[in-house]
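Only one protein chain is missing; all other protein chains are in place.
Up next is chain A:
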Amino acid sequence: MLDLRLYMAQRLSALIMAPLVLGHIAVMIYAIQGGLSVAEILGRTQGSAFWFAFYGLFVLAVSVHAAIGLRVIAHEWVGLRGMALSLFTWATGLGLFTLGARAVWAVTFA
């Protein structure tokens, strides 16, 4: 249930995610070393265009990547097809994007 378009979208989103995952893990390890508080973390992310772009892009790539991956599983293991499969793919992608985008907005510009 993957054509060239979906295959490319999944590979490109993986390409974007790879460095972002490493950056994310590095930041997590760094953040807990010195015992940063929530207020200190928010102090660095609030109003930061860099962290907005970093995690905004991350959320976008994850939404595309996971929606296509789950689409394949839903087709091969659950037997979803046609319109139901398309709806599932879009709902997963948009759902993940909404959750992620809310979180990014909350720690940067909200």
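Methods note: a residue touches a chain if its C-beta (ideal position, glycine included) is under 8 Å from a C-beta of that chain, and two chains touch if they have at least 3 such contacts; residues count from 1.
Everything that follows uses one rule, which is that contacts and distances are computed from a predicted model.
Missing chain, UniProt protein name: "Succinate dehydrogenase iron-sulfur subunit", from among "Monovalent cation/H+ antiporter subunit B", "Peptide ABC transporter permease", "NADH-quinone oxidoreductase subunit L" or "Succinate dehydrogenase iron-sulfur subunit".
Here the missing chain is touched by one residue of A:Y7, A:Y30 or A:W90, and it is A:Y7. Chain A residues in contact with the hidden partner, per the touch definition given at the top, are 1-4, 6-8, 11, 72, 75-77.
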